[in-house]
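Structure provided below as structure tokens; questions to follow.
With one protein chain held back, the other chains of the complex are shown just where they sit.
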Amino acid sequence: MNEPPEVREEDERLAKEREKLARDGPQLKGAKLEARLERTWHRPPGILGWLATVDHKEIGRRYIVTALLFLAAGGFLALLMRLQLARPDSNLISAQRYNELFTMHGSTMMFLFAVPVMEGVAVYIIPLMLGTRSTAFPRLNAFSYYMYLFGGLLLWGAFALNIAPDIGWFAYTPLSGPQFSPGKRADIWAQMITFTEISALAAAVVLVCTILKTRAPGMTLARMPLFAWAMLVVAVMIIFSMPAVALASSMLISDRLVGTQFYNSWEHGDALLWQHLFWFFGHPEVYIIFLPATGFVSVIVETFCRRPVFAYPVVVLALVSTGILAFGLWVHHMFATGLPRVGYSFYTAASMTVAIPTALQIFCWLATMWDGRPRLQVPMLYVIGFIITFVIGGLTGVIIASVPLDLQLHDTYFIVAHFHYVLIGGAVFPLLGILTYWYPKITGRMMSDTLGKIGFWTIFLGFQLTFFPMHLSGLLGMPRRVYTYPAGLGLELPNLLSTIGAFVVASSVVLFVINGLVSLYRGAIAPANPWGATSLEWATSSPPPVYNFAHVPVVESRTPLWDIAGELPVVTGLRVDEKEILLTTVVAATPDLREPVPAASLWPFITSIAVAIFFIASIFSPWAVVFGAIPSAIAIIAWFWPKEMKREPEPVIT
Amino acid sequence: MHQHHHGDALGWTLDPLLTVPLALALLIFAVGWSRLSKRASTPVRPTLFLCGWLVLALSLTSPLHEAGERSFTMHMVEHELIMLVATLLLAASGAGAILAWGLPRPLRHTLAGSWKSPLQKLWRRLTEPVTATVIQGAVMWVWHAPPLFDRALDSFGWHVAQHACFFLSSLLFWWAMLHPRGRASGYGVSAACLFATSLIGGALGALMSLSSSPWYADYAAMGMTGIGLDPVDDQRLAGLIMWIPGGAFHGIAAMVLFYKWLRYSEGGARALSAN
Amino acid sequence: MIPAPRFTDSVADLPTHKFGPSSLTWWGIIGFMVIEGAAFGLAFAAYFFLMGHEQGWPPEGRQAPDVLAGTLFTILILLSEIPNTMIKKAAEKRDVPAIRMLMPLLVAIGAVLLVIRGFEFNSLNCRWTDDAYSSIIWALLLLHTTHILTDWVDTIVLWLLMRTNLGWDGRRLVDTDENCLYWRYVWLLWLPIYLMIYWVPRL
Partner (left out) sequence: AFLVAGLVRRRRRLANVMEDGRHHESDPLLRTALIGWGVVVGTGLVGLAIASFIADRSMANAAASEKLSITLTANQWWWDVRYNSADSSKTLRTANELHLPVGVPVRIILNSNDVIHSFWVPSLAGKQDLIPGRQNDISITPTKIGIYRGQCAEYCGAQHAHMALVVNVDSYADFLKWWRHQLQPAPPPATPLALAGYNFVTGRNCSACHAIAGTPASGTVGPDLTHLASRRTIAAGTMPMGKGNLYGWVADPQSLKPGSKMPTIALEPDELHAVVAYLETLK
């Protein structure tokens, strides 16, 4: 329009230049193309390059490893607790320490293990599954990892310094408020929440945009792998639910640090406000952990039964409806708080409905196995372990959905048993299965099958031994979160069994780790598609090259690798001298734009440091909000400042 | 509470302010239908329209309306019938054309002339899914502000205005949800808007049901409301109806539209019926 | 074994930027809007939840905030939509000179808004430490202020960018377009907050 004339001339010159640009295609393929892509996509070497990376595979790997370390740490705390509870009236661990232990255990498992590990797996595998070279917003992705890491370090650093939180992972006010938790313990917890929720929200935005915009051409929504569907639902749920805990914990920390009165019932505040906000997040959180696992199960079942998952639309609808229902159920964590009695039947009915989509999904998996040819390899074993365990956990879940029953069982070991069945059975088993399944893709080597099978049976049986007796101790009246219990109430035996079981579980986890480490060096070299699977991550080498795919694949069916006759259709014409990915339309996945991918950059890391200093300092002085915000803002501006005049040699602007 | 007292039998509300527009609508529809039915058309749409009209007419004029003046819960049932059932059926019937044909010819032509623009432009603006969602949410929240709600309870005219607002905003809303522009991606937006609406309405219902004191003076003044609950519990029950069945209704609608979206997303139904 | 490629269409002729839902950053911004919208929605819910347990609102002995500053703010922020729309349209037409001319106006409006906001805090008639009512209205106002502030800084940065050669980059125009979208969101959010802070306590 109003451009000065020299720019128009420039346009023409650029248009000529565009013809000369190197692009992948029939003229440039094979080793020559790979070398060019490698040069374009590789990150700078050295420690700085390592910190600056924006490669989703590196970030995903770090996410997974870090989360597994936190799992080990949280599990170690669980062992300590089980030791204390092995005998009645035990004096092994003091009340204060025990309260720190279960707070750390719960917070670590929920915020530092379960959610991040799912995000980590997704960040690694989703772009490969979708047939693209990078996630959307790779720098945001890197930032998300660093925020997560610093949040975890804050919590565990505090534990090492003996100022770990002791208020439970749910931090009910007023116990966590300024009056009843003086000192810094509760502040540390609240800021750890801030870190992890920023991280989770950033990762959620990355995943939503990646899944909606970067799918391979032809991969319509109805052809998307079920794991991608699960992660899409989960990411949207994170976007709606995490702000609740963000708001709640900000209000808590401002009550504690600057004297607001949100939760102070002596000054018109309300202690239950915390619970409503917390569970508005906390209930969806359970599904945020569980739904990715259902995605894993769908992937494994499909591959090992050699049959597309039965009733794909039903599974998708089940995922979405679970996601929606999860937002209507938060009060069922609050049955004992004196909710209006007229509502009990409503809450019961609403809580029970969530069983329907889950039951339908389980049916679809069983039907897939029924109709397919199941191969009982390690990942499939984990799926079967998952189904058995999860069904038990689901049944106890239906029981406690009923208000009268829940009023009896709430906050007892019955609940502890229930949610460990749902979370370990429902999420950790599929996770171990999927790690075995994707291990060759990530590392290029296979895990040992024998060790894997031994590992599965020990963890499966050990798990039942640990948690089944807890149903009993709960029914016998053992409340949660007690550091000791009196003798003579019949609680000795179930507790002893649980403790023994816990050590069996721990040994099988050690076995899994050993298997993982040994296989890294000794495992059989993995081919591109060792399991004969169907989704696109198996259409590239194991491990994938830094640019994922030499050519962006085209998808013509829901099970692409099973339906192609030897040759994979691909599009051509993406640049090889610049990092570039293909954007497609949201629903139909028709090619839409070529999107430049930002280079590796230290700014996400620097920003995360600035923000971390800001948050941690604010525990000690409210002025940190002022002097912390400025460096953070500068770092963010530097992050987004475009490096150069990018006069793209491009055709039309529409 | 105007002119009614406890213990009176519940009667019909046949105020001309209500009955005349309702009857007129039905009349116009009947005329339009008789004119149009000479050309071929399926009976689905008229049936939907008639069902919607019936639900609307019954919820406004039947004893339910008077019961709504003695119990907030009953009032809520009335509102939910209007906003969830009647308007959904009316919007689904897509009976605009039939209604237009029912009008006298000169009026029809004037309307057709002005329909082009700017009325059409306004209509297109208002039936943007996000706009319609925001409008309905705002109408719902604002009318539940105690001074406004109390006013509606005290004066029949205001009450009609309240119901008209609910009726129009939800008609607009359902229209926007069911008739998206750009068929394929439209239903996705609709599903998201329905999910948001279930949260917006659910939040209002939840606040109502978790409140420890009644919000509305007229109901609070009753020692015991018409359905044998004290005003606090009556309000809680009303809130619960809005929150849980109301939220579920929007949730289910979201799922239905989502499913349609999914189907459209595959050009042919091939991938969907691959099993 | 990696399956051999079979070449189909070329995407070489695709553009590198478009306005609206085709743009990746558009989705990112919508994502963050939803996150913030959810946070505001929950803050509103918290406000009404606290209110639902009080006999009077504001609680007895407190005075509702003075409306002058808030009303001025509301009028000005509504007016700011005029240059905002003009910039948005200019960006879509690639009219960089017009953007360069209008941007300082938006920056100036933002600055005035922030000054008025200062007076707003002063007219709340309470301190955040007084009681939960005071805390929540302070929180709402503060939350919104952070949005004004961040978008203002963002606008300044964009303005500086537009003044350089980088402004001609189509992708920066998309950024400008999306910044305008965000500003709309910021003032839309303000309307319910305005009602809740200034008018609900007067009901």
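Labels for the chains are A, B and C, by order of writing; each one numbers its residues from 1.
Criterion: contacts are C-beta pairs under 8 Å (C-beta built on N, C-alpha and C of every residue); 3 or more make two chains touch, one makes a residue touch a chain.
Everything numeric here is computed off the predicted structure, so don't read it as measured data.
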Touch with the missing chain holds, among A:Gln96, A:Thr590 or A:Ser621, for A:Gln96
Which of A:Val403, A:Ala533 or A:Ala550 touches the missing chain? It is A:Val403
Among A:Ala22, A:Leu51, A:Val258 or A:Ala359, the residue in touch with the chain that has been omitted:
A:Ala359
From the listed residues A:Tyr485, A:Phe512, A:Phe549 or A:Trp639, report the one that touches the chain absent from this view.
A:Tyr485
Which positions on chain A touch the chain that was left off?
94-96, 99, 166, 168, 172, 174-175, 179-180, 265-266, 269-272, 310-311, 314, 336-338, 341, 344-345, 348-349, 352-353, 355-356, 359-360, 363-364, 366-367, 369-374, 376, 388, 391, 395, 398, 401-408, 410-412, 477, 479-486, 489
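The rule is short, and it goes like this: only the chains that are shown with their structure count from here on.
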Return the distance between the CA-based centres of chain A and chain C, expressed in whole Å.
30
At least two other chains touched by the same residue of chain A: list those residues.
240, 276, 586
Multi-chain contacts in chain B: which residues touch at least two other chains?
199, 210
Quick check on the complex: what are the chain B residues that touch chain C?
145-147, 199-200, 203, 206-207, 210-213, 215
Chain A-facing residues of chain B, complex
184-185, 188, 195, 198-199, 202, 209-210, 229, 232-233, 236-237, 240, 243-245, 247-248, 251, 254-255, 258-259, 261-267, 270-272, 274-275
Would you pull the chain C residues touching chain B in the complex into a rising list?
41, 45, 48-49, 52-53, 55, 200, 203
